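Heads up, one of the protein chains got dropped from this complex, but the rest are sitting where they should.
On to chain A.
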Amino acid sequence: MLFGESGPLGGAAWTAPTVRSGWLQGLRSLAQHPGALRFLADCGAVDTIFSLQGDSSLFVASAAGQLLVHILALAMRGPAEGHPSPQGCDWPACAQKIVCHVEDSLRSTATLQVTQALNVLTTTFGHCHSPWTQGLWVRLSPLVACLLEKDPIPASHSLVDLLLSVARSPVGSSDCGLWETLAQTLSHLSPTQAGPLALGILKLQDCPQALKTQAFGVLLQPLACVLKAAAQAPGPPGFPEGATGDSITVDTFLSSKSACVGLLCQALAHLELLQLLPQRPSPWPQAPLLRAAVAILRFCHGSAAPTSDVGGHLCAVLAGCVRVQRAALDFLGTLSQGTGPQELVTQVFAVLLEYLTSPDSSPMVLKKAFQATLRWLLGSPKAPSCCDLDPHTQLFLGELLPVLRKRLCSPCWEARDSGLEFLTQVTRHWGGQAAFRHALLASEVPELTGQLLRDPESYVRASAVTATGQLSSWGLYATPTGPEHPEVQQESLFTELLHILSTDSEGFPRRAVMHVFTQWLKDGHADVAEDLEQFVARVLQAASQDLDWEVRAQGLELALVFLEQLLGQPGSRCPYAVALPEAAPPATLAQVLQALCRVQLFEFALRALFDCDRPVAQKSCDLLLFLKAKATPCGGPQEAGASPDVVSVEAALQRWQAGEQGQPLGELEPEAVMAVLRSMDLEGLRGMLAKSSDHMEKSPQSLLQDMLATVGVLGENEADCY
């Protein structure tokens, strides 16, 4: 019924991709035991799977390929666990059939078939690490090698994937021929195709140094080309041998704009990934890479003045190219992890400033330029004599702040937003540096930031909230009195942010306010410390009425911080941790509970416990459990339900659970709260909440109910189902 022409293949339902996909999934569940192989082979299912490899639906095609690998592995698992011969005379019939099919496909002239075969093999070597894969590679590698001799190389992407998959598998480490094949492939493929292979090779743990050098050369070639094209005169030594821009790379550059842009972006992305790896090539050519990144950015900006023909061409192709600008700025940012000669670092800052200043920088490019600048600024060395910023950085800051000021006035909201994000980050790291504080306060930036709290764009308001919060934490924020609102009385930033929290129509600024408040509470901000309880009470009151679940969840986060400050950290403290000097000993529990009642934390938390958004309820559950754990050992052995208060609280909770959230809880006594907490099954609730929202549908009980419902139509034979 399930196989053959008379089965599903002939049915109308087979035309639906979901049916074919389901058929493959079913087969996969079926093929769990070697005994199933015989059945599959007999009914012709394997042939159907072969044909489904070329299915019009990509999901079906991919599932068919994976199923073949699964069947092959299953077939080889049984009798041939040892080292089967490459010829395959002792291989099980089913495996033999699949391998022969792969061989045929590899010999095919149709690229699609070759791709399918290569994909099957890639999955095989990626998932199966048994000794038989060794035999499989010995048998198939000559066919793979033949592919390399074709021009153009068919299915080069899949071929690269396969070679890397083999190299990563145990087969790779024992097969010397593989390194030669890889080297050969590297030199045969076009620069664009060779990039992913080169990166893959450089990621391998143990491969010959010569191959690594060759692969690194492939990645460096486009940048070497750029350096050569940008050179006014023979400059300082460039990249190591093997990476001098060869003629094929130059040809790719000159062939078309898209080829040139594609190759450069790929090379930059690959080198960026490589830079972060522990096994990156050593020595790392930091200086030439920096020079190349700067040169690319200058080409894109139109500020390079090359003398060579290739340079002129690059200039025309790259001018204003946003894709390359983004890739190069990302790359330049990553390079900030290393150092470079001062003269080069100066060039880096100059080109970054050029991008930050230029009115032509697109919003995305500007954002990347800010990010790269931040990384370079934070990576710059401190002056040796004192802990303040070094003179170069101070000089740069002097030029940067007017640019930032202008960006904060930009009519383009993305520019204002990236400017604020940058300001937040720099302040977070340098808020304590005298030179930075001095420069920032002398600029108009803090006032402008305050003004952006009223920006029409909600993202900008959110970023402005974060930025002012950060500035205020470092004492760098003074409430502005704009010339247009002289009548408005100066109010504290806290009041202003609280106003945003209770009135802003968009979620992002309100969330940002909650984050700032939580941070302030953690840091003991002056505005907060003035009247801690008042602060927490007002924030929780505003957050509890918010429609955005993230704001409510953040409110619980803030409540937890408050609790921790009153009761100490949750969980077991590391006994070897250096104890922080505490300002005051933890207050007695009764006092704490009184305080919690005063700020109405219980009402907020209990209400959140029945929140329709699961993360909020989970957080609240955790918070109450923490409180319960802290309070229980200290509390007296009181019986739940002893006081009449408890009854009314429980009644209110029940109504909340039923969805009537309007009802207030009223004044709470600490004892009543503790009694309620003790009586509630919070652990059980936590368990319930931890389950995913579809756990009901996926449970066996649900399946059983489905079956019963189906059977129920036929007759009352419930007992049979058990």
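FYI, a contact is a pair of C-beta atoms (placed from the backbone, for glycine too) under 8 Å apart; a residue touches a chain by one contact, two chains touch by 3 or more; residues count from 1.
Throughout what follows, contacts and distances are computed from a predicted model.
Visitor: Quick one: find the hidden chain's UniProt protein name among "NADH-ubiquinone oxidoreductase chain 2", "Proteasome subunit beta", "Integrator complex subunit 9" or "Iron-sulfur cluster assembly enzyme ISCU".
Guide: In UniProt, the chain that is not shown appears as "Integrator complex subunit 9".
Visitor: Among A:92, A:135, A:195 or A:306, which residue is in touch with the absent chain?
Guide: Selected residue, touching the omitted chain: A:306.
Visitor: Can you say which of A:319, A:378, A:537 or A:561 touches the chain missing from this structure?
Guide: Once the missing chain is taken into account, the touching residue is A:319.
Visitor: Which is it among A:266, A:347, A:361 or A:393 that touches the chain not included here?
Guide: Spelled out, the listed residue whose C-beta touches the missing chain is A:361.
Visitor: Of the residues listed, A:55, A:354, A:390 or A:444, which one is in contact with the missing chain?
Guide: Of all options in A:55, A:354, A:390 or A:444, contact with the hidden chain holds for A:444.
Visitor: Take the complete complex as the reference. Which residues in chain A touch the chain that isn't displayed?
Guide: 302, 304-306, 311-313, 315-317, 319-320, 358-361, 405-407, 409-412, 415, 444, 451, 454-457, 482-484
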